[in-house]
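The complex appears here minus one protein chain, its other protein chains still in place.
Showing chain A:
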Amino acid sequence: MELAEFEYGLDQLASHGVGIVLNVHEKACLKVALVKLQQQQNLRQLYFWGKILTAGNDYYIAAALQEGLAAFPTKKFYWSGPSFDFAELPGVDGEVSKLIDSAEARGPFFGTPDRLLGKKPGDEEEEVAAEGGGEGEEGAPPPPMKVREVHRLSHVVRQIDNATAVVPKGSHAVLDSHKIIGNFAFKGLSFKDAMELESWVHFRPPHDVAKLRALSRDDVQFHSDFLEGVEDDLPIGSWTLRADPSCETVTIRSLLWPGYVAYHKPCTRFFGGCYFGTGEQLVDLPFLLC
């Protein structure tokens, strides 16, 4: 959710979300930390992205949109631990992400960003010592790649963001310059439309050919149909929509990434989403649905 709507959005998610809230200490510190980050990095669009629950100290994630040469703004992610000092998440290349994905039954995050994956926090020193001794030997296998928990965090955050980042259809528009901006003419979906999966789209560069064509057309003026919809996401049933009894807010939850919730207040321009979860995907979802 956008920084300007931070507290309002959190309240919406607390009422209708998955039961995870931020306490007053977190709210107070995050607000300061995000404003500081915005000023230091000169970020125009900064979002509170969510919280990764761990066995130790939880991670807080922020995301910033930056306009570049491409039509789609680039997204940068920042993380912080209990000190509320945001730092950019390291990039993760293909090899490292493959390594992270290949580990089975990894379990929850530890909350120790420097921990080497597969090792307990205390094992670090032994690892270093062993490496030092093995240097002279010939034909020794190359030392294993140093993948730390912060790399896994970065990988998982990007994975979640790519699978979620859901916004109501029409909330973004394409300019003459093919740049994508928040649509100032967006006045909200009607309640009936908001309760349809077709009205929700992923805010990410589209892969679908039809959408790419829509994006590259010259007469694409306030064309709202250039983002991929969630209704085609697999497995079918991985998104669930509901309205609160007062019909004031509609929320959409991801079951594939339990903990992701987006909300929209019909007939207003308010919408947003957040992830509060352990960073684990429900890989066997197709078999858990009836």
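As a convention for this text, contacts are C-beta pairs under 8 Å (C-beta built on N, C-alpha and C of every residue); 3 or more make two chains touch, one makes a residue touch a chain; residues count from 1.
Basically, contacts and distances are computed from a predicted model.
Chemist: Which of the following is the UniProt-recorded protein name of the chain this complex doesn't show: "Syndetin", "UBC core domain-containing protein", "Radial spokehead-like protein" or "tRNA (guanine(10)-N(2))-methyltransferase"?
Modeler: In UniProt, the chain that is not shown appears as "Radial spokehead-like protein".
Chemist: Touching the hidden chain in the complete assembly: which of A:Asn42, A:Ser83, A:Ser102 or A:Ser246 does that?
Modeler: Reading the full complex, the residue touching the unseen chain is A:Ser246.
Chemist: Just one of A:Ala173, A:Leu189, A:Leu227 or A:Ile252 touches the chain that is missing; which is it?
Modeler: Of the candidates A:Ala173, A:Leu189, A:Leu227 or A:Ile252, A:Ala173 is in touch with the missing chain.
Chemist: Which residue numbers on chain A touch the omitted chain?
Modeler: Its contact residues with the unshown chain are 11, 14-15, 18-26, 44, 51, 53-58, 104-108, 110, 118, 120, 173, 175-177, 179, 181, 184-185, 190-192, 221-222, 237, 240, 242, 245-247, 253, 255, 258, 278, 280, 282-285, 287-290.
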